[in-house]
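The other protein chains are all here in position, but one chain of the complex has been omitted.
Each chain gets a letter, A, B and C, in the order it is written, and its residues are counted from 1.
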């Protein structure tokens, strides 16, 4: 399937092959879906909105509602202001959202449409009905990646909604990184187990993992409530779970409402989850309940019980910085050897952080780490230095098949398997779910590789 | 690996090949581990206890503590009374359990040791210390199966511990069938979500799925408390989740403490879980909370979202009656076609129930259903009528490999993969976990079978 | 109108009035023109519909963009080419392997389907221009892959910043010796994918078709507008080969660039997806004199009818006998395969909102399954796809479409050689065999409803008010529809099943529709305790 990928790595200066990222707007759309009653709006050509909705739908197998300014050639010459105004008018009358979250596209960015003033106008002349909200952010597709788009919308939410509130409080804001509803649900679950007072946004749980009840809801029960988001300005601390996708929102909250923030990794793996639990426990002065300690201990138990299948196994992993970084740490803590660590999202900080993790775990073996990379390059790395396991999104399966490497799906998008919407990778239980997948996948291969004249191992 | 299994099915009258069951005592030992502070005791040769502990350990990857009467040739000639007395003396002094649960073996049964009077004696002469308990049941290995042993110990628990209590109460006893700690945890979870007042025993959660904390506990935190079990005599209803493994305990509770009982299937799959929730809701007059409705809806959503991979797929399934029956119903409700349905445990009621399920789902296709069967027979059935999927315990993998059939592990024992101790098959979430496994396994095969000159499907 | 009514009180006209009342007045007026309640009687005689006009901003539409129609639909399926998207990463990424247009490598083993190529334009490129980067990207693609040819597809910013991709293509073709085709298919062009189809047709016609002359056997045809979703093209080929008819090239499912270069040597063009490919059919007829006929390979009857058009065209007794024999055998097998499902599908009502042809193509097979298409509409079609080609002269091109180039084509002095004489051609035209398409609603009787470019709110109301048994649509609508408890069939990607075309495909289709409608899993959607009052209380917990 990838027969044409040569073993020799040749320098490329212009051609990206099999990207490990996509463009900003889809991240902004996803973040916007994490607000209850929100209709994301794509300010650009129809195609963008259509592509983003389709792609998110393929990943979540759920309705993904969003509208578009439907630029025509005229609009792209004379500007998209009228299209946006017309859009808001139509949307509020026809689809009755509580809030519309506008993001730009490469088209409207290249034209240079001035969102703030267009929206300001629409609010002033009541194109936006009383009590309804329109928020926005800029998401030029030719900068950063889908992760950047998520980050920009998260910051946009703060910019447009949060209100300063000086009254004393012991409450944390949690701004999760770009990850699945199952993870967001799990993060909330841990906070509730700890009895922490918190506000979390964006929150796509209950929005992109809804039940089949034969009753369609255009705006599902889930998502962060606007009123809660507004109150986030009065919290005592913001935890930004993911430097790439959530720090900007934390910075914005500090700037606008002087709420201090802490940047943590997404709680993926034992250590990152420890740090999350620790931070909550410290800030809120809350104990760590037995239920959480037990869950942690079960994960550690699994890591030691099955260590012979994990220890020193070479791994190639790719995906978004905020998920790949804690996962790499998780693999290291389980005694595995990440050899090739790739993200498509630009940012030297990624490489720096991976290097730091390697040092923390006292490793001196050779590994390849690179940002702004693509899967064609990753494949060539693997051809040069084979691995025992590949971890990444759906697109990784073509490499895995070509090189006959066990493959575990992780990150965004997962288009060809089921489970990620409901079984988290976050938290200790999420670690158990992920690592069971790794162990069982490696065992499947061992069984498959058993010679005909011998007998598969009965016990593992 | 199973090359020697001929296609032609020849009648066998004496030789069992690759059994789909094991003997009673292991079931009794497992049930006894579901009491907090209990040391199961095997009244027979050392080997039995050693085999049962090893086998349970391979399935749970956890310490499995139990003692034995260590019969020698002498004891097997003159009777094991002295061995049992010596055992109790030693156990209570050295291992300090709150309770010892004695079960017999084919040896002590063939000899005919009279447990009640031996134990009575030991209690009277204080070989059993004040406040400590010794309970027992008979588990002749040459009758029934491991499921029967579990059932006998469950009934033994009632016989020896439950006390009659006429005072009005609205409380249910839940006696789960022979299934994993994860399932028992899930069942308790549903009862808590419904805010039901209940007593559950046996309960191996917290006993055979314990955390790694570098602190060993011979008697882990979990298990049904003796005091609670005693109070079960005062409940208003007993729900026996599994006719084969739990009805006997219900009958005993009615006989001894006149608590009425209802026999339900283990809550595996949508419909069986519905009936469980329904029964609790009815008996306790409690509503079904949104959390449970949502979880249910997510399972149904998965069944419809991925129906094209499930509908009319032929399935062979084997295991214990109390798990195979609701799973068969689950498969039928998902539009799949169980073709070969096998249990090693004897009992015509199994075949009758499967036939009934087929009728309920309006099926008239041919299928093979049989109790007291073995895996050699199942394999031959599959050779005669191939299936798209095999579901069963670890031993099924040799058939799956030989016939190149996708295989999903289910039931007891699972010796060669991880996850069953922590990810339930019970409840709606358990259904999601199981059916995701089925879907992903079938998709793996589709990917593997993609011809070299073509491209694997990106989206499923 | 009974077939659509759930009760006598439902009146289609008032339903339409009601639905448009949900829009702002100006929008309502526009949307109204995209809806037609079919009257009994002649197709299009009295009724017209508005189509291929811009979607009102803010309306939640199914439509995609020009790039999607060009790269995604028409050019992407060509398997031995490297298709480079020039622009930010997204567009190339989203059109990577998502359309299920299947391709089998030829002897040269070239198959780039599982690769995605993009210039991943950065802000620097937007500011200073992307021509150099594009040139370098083509260079790298040529060096690493040595494909049969290379295509370049412009996305929105490219047009605005003024990269001359055609000049770059020309230069790089010279430098690399590999054919390079550039497509100015910026997303904002036109009003839907449709503009992209046209742009793709033009370039294929001018730069690929006709490059290599190679005599072909008597009974050689091309299939146009067949994209081999789920393997459709292979089933169609199987049948034609059984009739000893050579399928020279298929635009563009399972298409090799080299076959495209020879395609003008065929005698006859069959047009499957009229919307996306009729331009090419027209131009090939004008230049090479290859007549074309509209066909439909979906469902045994339509398949047979289409094959008979081929018989009529070649007008050869031997061939006609073969074709009839194949039809007889294949139809019988298909009916056998379909029979078991009929009982479960009898009288079920289906709605179709998809594409520029499929919403029509699938109606006959549904009828063969005993089901009733009651409401239908296209996503990006033109009036002629609804009303028939005879209305084309009356269609006025609006501002949004007038910039899509119409090529002036003349007969090729050497190579214009129709396989049939003018007189016979005329006769076949009069019989409606050639150059003719009657459009969707010729097949939709009175009391049915046509909705062009359906919007989300209209879809919602249709489902709530008419409770269809099945709705055919695309990925964006599928889970919306199914959350209502109504099964949805994706007619773009077939829900990852197929083939559906031809005789064997029809059996697959029947099997899958049976699943959608009769899978017991649907019965589970409603909770058993749903209507227990004291339980409903908890819903607000």
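Everything that follows uses one rule, which is that a contact is a pair of C-beta atoms (placed from the backbone, for glycine too) under 8 Å apart; a residue touches a chain by one contact, two chains touch by 3 or more.
These numbers come from a predicted model, not from an experiment.
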What are the shown chains that the left-out chain touches?
A, B
Touching the absent chain in the whole complex: find that residue among B:111, B:240, B:387 or B:460.
B:111
Write down which of B:45, B:368, B:441 or B:455 is the residue touching the left-out chain.
B:45
Which of B:166, B:215 or B:449 touches the chain that is not shown?
B:215
Thinking of the whole complex, not just what is shown, which of B:91, B:310, B:390 or B:418 touches the missing chain?
B:91
Residue positions on subunit B contacting the omitted chain are 1-4, 6, 10, 12-19, 21-23, 25-26, 41, 44-48, 50-55, 57-58, 61-76, 83-84, 86-91, 93-95, 105-107, 110-111, 140-143, 145, 210, 212-218, 376, 395, 398
In the complete complex, which positions of subunit A touch the hidden chain?
270-271, 274, 277-278, 281, 285, 287-290, 293, 296-297, 300, 303-305, 307-308, 310-312, 332-335, 361, 453-460
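One rule holds in what follows: only the chains that are shown with their structure count from here on.
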Compute the centre of every chain as the mean of its C-alpha atoms, then state which one is farthest from the centre of subunit C.
B
Closest chain to the protein CA centroid?
A
Measuring centre to centre with CA averages, how many angstrom lie between subunit A and subunit B?
39
Could you please state the distance in Å, as a whole number, between where the Cα atoms of subunit A are centred and where those of subunit C are centred?
34
Centroid spacing, where centroids are CA-atom means, of subunit B and subunit C in whole angstrom
54
Taking each residue of subunit A in turn, which ones touch at least two of the other chains?
1, 58, 61, 210, 212-213, 395, 398
Residues of subunit C touching at least two other chains
96, 98, 109, 111, 114, 479, 482, 525, 527
